[in-house]
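Our next item is chain A:
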Amino acid sequence: MGIPTSSPASSADGSLPLLSVQNLSVEFRTGGEPVQAVRDVSFDLYAGEILGLVGESGSGKSVSMNSLLRLNPSPPANITGGSVQFMGTDLLSLPERQLRRVRGRNIAMIFQDPTTSFNPVQTIGSQIFEAMRVHDRGISRRTARLRAIELLDLVGVPSPKVRYAQYPHEFSGGMRQRAMIAMALANRPKLLIADEPTTALDVTVQAQILETLQEIQRETNLSIILITHDMGIIAEIADRVLVMYAGKIVETAEVEPIFGSPLHPYTRGLLSSLPRLDASVGDLPSIPGQPPSLNPPPAGCAFHPRCELSQHRERCRAEIPGLVHANGSQHDVACHFFTELRVPAPAASEER
Partner candidate 1 sequence: MVAFVLRRLAIAVPVILGILLIAFCFVHLLPGSPIQMLINPNDLSGPDSAKYLASLRAELGLNKPLPIQWLDWMGQLLKGNLGYSYQQQVPVTSLIGQRIGATVLLSVTALLLALAIAIPLGVVAALKQRSGFDYASVGLSMFAISIPIFFLGLMAIYVFSLRLGWLPPGGISTLGVAGSFSDTVRHLALPACVLSAVLVGPYVRYVRQSMLEVLGMDYIRTAIAKGAPRMRVVFRHALRNALIPLTTVLAIQIPALLAGTLVIETVFAWPGLGLLVYDAISNRDYPIILAVVMLSAALVVLFNLIADVVAAVLDPRIRL
Partner candidate 2 sequence: MSTSPLLPENIAATDAAATVSAAESRSAWQESPFRISMARFLRHRLAVAGLLILVALAVIAIFAPLISPYNPNATNLFLYQHPPSAAHLLGTDQEGRDVLSRLIYGARVSLTVGIAAAVSAGIVGLVLGLLAGFLGGWVDSIVMRLTEMVLSFPALVVIILIVAIIGPSLTTIIIVIALTQWPTGCRIVRQSTRSLKEMDFILTARAIGCSDFRIMLRHTLPSVLPPLTVALTVLSAEAILLEAALSFLGLGVNVPESSWGGMMQAAQSLTTLSSQPWLWLPPGIAIAVAVLAINFVGDGLRDAIDTRQQT
């Protein structure tokens, strides 16, 4: 049976998590009923691991990660509860001035569209310089420039000395994203949050960016939270995976069990709707229905109207399933009836 998770689990080697998010809730007020975009989200992140955060648009993945650094614009968005423990401090209760020292220094973030994420009228170099300058007023231009060029080289930007003095529009999409990564790494952060870093790029460039991230991670033991809607990317580089649906985490496991034996009906639906190269499929299955609206959020399990397992049982309709331990301590799932799953998931194929 499942053991409810209430205290932070420890990683395989027993060390404490780098980041521990407990019961994070965020709502959006745009006149009328507020939207509960993030509902009671808890998870841990350990040093050196790549945590993948998967979910569709509207699942709350970006909002929740933006909340770690309180980057959501505050009139519409409102953090209504929870704590974010990072290196011994709760980021949510830090005064703005001290939180600023965390941003870009201990925790860095890169965003989806590198084209609009850079200031178009300043050179790439000066923006990387700024990343260093705001945390170290005394840094000399020369030192910063050298380091920036070093970083650009590290992320694979060719001719870094020339590129330093160029403007964002003179870079290609992939190079811009690399420059973003360089800028994020400028102050040697412990954690990098990457919000859909490859969504706006070509597939071939995607692969290169992911490779770069992996290399950097290996060299510096950086922890990465990678937000994406693409299971392929998860399979490629994630160590552990969180699956989000309608503002809640519905399943978390290491990457192999997620693909090998997914326990939540939503995860199973996601995986079975992926087209496969090694088998022909008649009709591509898709999960029927739509995600629920979150203002107000549904009373019970948010997924139950679309769930084959649920069959509209009363418990699913009335009671929100909490995250419980399943196969071993590393696989948690939020479903009342996951034990009834007998049929192996379609993604549990011969390839693993």
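In picking the candidates, the idea was that all candidates are chains of the complex that A comes from, given by their letters.
What to note about this one:
Rule of thumb we're sticking to: a residue touches a chain if its C-beta (ideal position, glycine included) is under 8 Å from a C-beta of that chain, and two chains touch if they have at least 3 such contacts; residues count from 1.
From a predicted model like this one, the values you see are computed outputs, not experimental measurements.
Picking from 1 or 2, the partner of chain A by touch in this complex is candidate 1. Per the touch definition, chain A reaches candidate 1 in the complex via residues 69, 71, 100-105, 108-109, 111, 113, 116-121, 130-131, 134-135, 167, 169, 180, 183.
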